[in-house]
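A protein chain is absent from this complex, but the other protein chains hold their places.
Right after this comes chain A.
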Amino acid sequence: MRQNFRNWPVLLVLFVFSAPLLIMLTFLLVDAFTTKVPGTMVPSGVTLHHFRFLWTDLDNGSWGIWGVTLNTFNFALFTSLAVTAISVTAGYALSRLAFPARGFFLGGLIVLHAFPTVTLIIAIFLILQLLGLYNTLIGVIVVKAALELPFGIWVMKGFYDTVPWEIEMAGVQDGASRFTVWWKLILPQVQPGLMAILIFSFLSGWSEFILPMVLAPGNDAQVLSTYLATMLLDGGTQADFNLFKAVGLFYALPVIIIYLVFQNKLMNIYGGGTKG
């Protein structure tokens, strides 16, 4: 491959703008594993002391890190399963079936997609109270899934739109029911979209902060993002920032791993589906 030297100005600009991020990430990594004399920049020793939250209770009233992690995992997993299951079926209906008020649903989807969801939070809070789901993990899962759906449905519809009609007709002619056609012939072809939605909404659930904080502030439904926040708030000026960084690293690790493993699949959202 021939090196293209024209690239270097672009690379330089990108580097300059991302340098603060890189520096912060480096210090996050370094500080989490080292001790330092206050007021200096250079670490004075290596330690795992900041990761003590993994094997001891921090005595801050929460479940302990593993319970919170399980909560976060459940929250992300069930949100993404719900979003995927509904997007995959609703996207098909919007792409293929002529049902009443289809245009209205399509329009509504775009509006909801662009809607700043934080403005809905008071109404959602009231509804959850009414349903008795306030301060429960299930309640937050339902809300998070509902807010992720417009995006998921829209992306899936885009994927379905690229599957030729004739394949569906051919399946019906071959004697298969509409459901079999969808399950055996159409779904395998939108599988990249399905994977992308699954991973994307898992990551989005994993990093969600506002919804759990407002709708489930109790200890039982605590997730890692709110756990981190309470650490800061409870500690006040005495907060152990190295501990905070270590927990942050622990929290970010799955995201980084998932992203590294699945980055090609995530790119499908922008490549395969939404053309046409």
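In this text, a contact is a pair of C-beta atoms (placed from the backbone, for glycine too) under 8 Å apart; a residue touches a chain by one contact, two chains touch by 3 or more; residues count from 1.
Convention: contacts and distances are computed from a predicted model.
Peer 1: When you check the chain that is not on display against UniProt, which of "ATPase", "Maltose/maltodextrin import ATP-binding protein MalK", "Fumarate reductase iron-sulfur subunit" or "PDR/VanB family oxidoreductase" does it turn out to be?
Peer 2: Options "ATPase", "Maltose/maltodextrin import ATP-binding protein MalK", "Fumarate reductase iron-sulfur subunit" or "PDR/VanB family oxidoreductase" considered; the missing chain's recorded name is "Maltose/maltodextrin import ATP-binding protein MalK".
Peer 1: Looking at the whole complex, which of A:Asn7, A:Thr89 or A:Thr180 touches the chain that is not displayed?
Peer 2: For the chain that is not drawn, the touching residue is A:Thr180.
Peer 1: Looking at A:Ala170, A:Ile210 or A:Leu253, which residue reaches the missing chain?
Peer 2: Touches the omitted chain: A:Ala170.
Peer 1: Could I get the residues of chain A that touch the absent chain, sorted low to high?
Peer 2: Against the missing chain, chain A presents residues 164, 166-167, 169-177, 180, 184-185, 188-189.
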